[in-house]
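Of the protein chains in this complex, all but one are displayed in their positions.
Right after this comes chain A.
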């Protein structure tokens, strides 16, 4: 449903420039919605889609009798077309909240839908998945919660057949993952939905579906990776997820992604990269991660190699995701002499410095990672020096952004402290002048003066 149609172009009713303009408007609207904490509102997702897809088709409100009739027809109709048609009508009706309410209150309705989802008729499965899809869009928590047990069961059923997957199964899985990701974004999710998800076997099945290998399907993985991200960042019980292998799975997936990125031009990979980066970064902050970190997995420097390959990919395809990648790099290096050493031994400092020109946010993160390395002492600073680091720092000192400059000053202090000759070289490269322009800035002046003193008097 998703992946198959991704490549299909809608007939262009307007020029390319207008499309770009519309996309910018949509983006602006989404940003605004997110800031107002409305982005989880599924109505926002739906309204635009609705206008375009349903032109002229007004969704009627269905009562109990009609819904029952559609379900009966779908289950027992003799003609395939008739059965499919019944589900299509039902699905359209389910766009209305009133119909959704009636549906979930009707006894056996969800069960019937589940039966159709697991039937052996591909077209019925797909239409039933679309019905579930509609329900998962609901603004009403009762509707959304009514879907949750069905989702669990379906996931259990579908992932229990992981060795037998054929395409309608995958499509249904993807739809399920999407529906679940909607559920998990609800306002009540952290209190009501996520605890019951964590108490079920859902997380194990999700992780199963994220295992790299020949059976990994991108569309399915994207949806469940986002589900995992929503669960993790809600911070309900991440320790449990770690015991179930979430860190290990996400780490392996990261390696797999980096491999995929090298092999193909597939534009979809950043859709998976984002939730994986987020999940890993947040999980690394858990105390439980410490214990797991003793496993080879987390000391594996291939993780660092993979991350840089992804950073390079993101720089091309989606620079707005660079901060997320660098966030992970920070969490990997902050308390890890091992990963800091890997950065040095794999020659990754120079590529890192290259990112300094992208944006202020990115620059601050790059400098923070460099500080993570430098603060570990002379052995580390020695490997940072000489090289392009000094001239990069002189460049960043010319930035007007206070945070960027502030982080540069922190790095300079560490270098002056641990690397003999650094202060000297700094002076020779007109470092003092570079510092001077910030002498009057409130957040910077104390550090500027301190550095001036150190540079001049040692």
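Basically, contacts are C-beta pairs under 8 Å (C-beta built on N, C-alpha and C of every residue); 3 or more make two chains touch, one makes a residue touch a chain; residues count from 1.
In this section, contacts and distances are computed from a predicted model.
For the omitted chain of this complex, the UniProt record lists the protein as "Zinc finger protein 511 isoform X2", which is one of "Nagb/rpia/coa transferase-like superfamily protein", "Zinc finger protein 511 isoform X2", "YEATS domain-containing protein" or "tRNA pseudouridine(55) synthase".
Checked against the full complex, the candidates A:89, A:138, A:249 or A:281 give a single residue touching the omitted chain, namely A:281. Within the set A:100, A:234 or A:392, the residue that contacts the chain not displayed is A:234.
Among A:103, A:380 or A:426, only A:380 touches the chain that is left out of the view.
For the chain missing from the display, the contacting residue among A:96, A:192, A:354 or A:437 is A:354, taking the whole complex into account.
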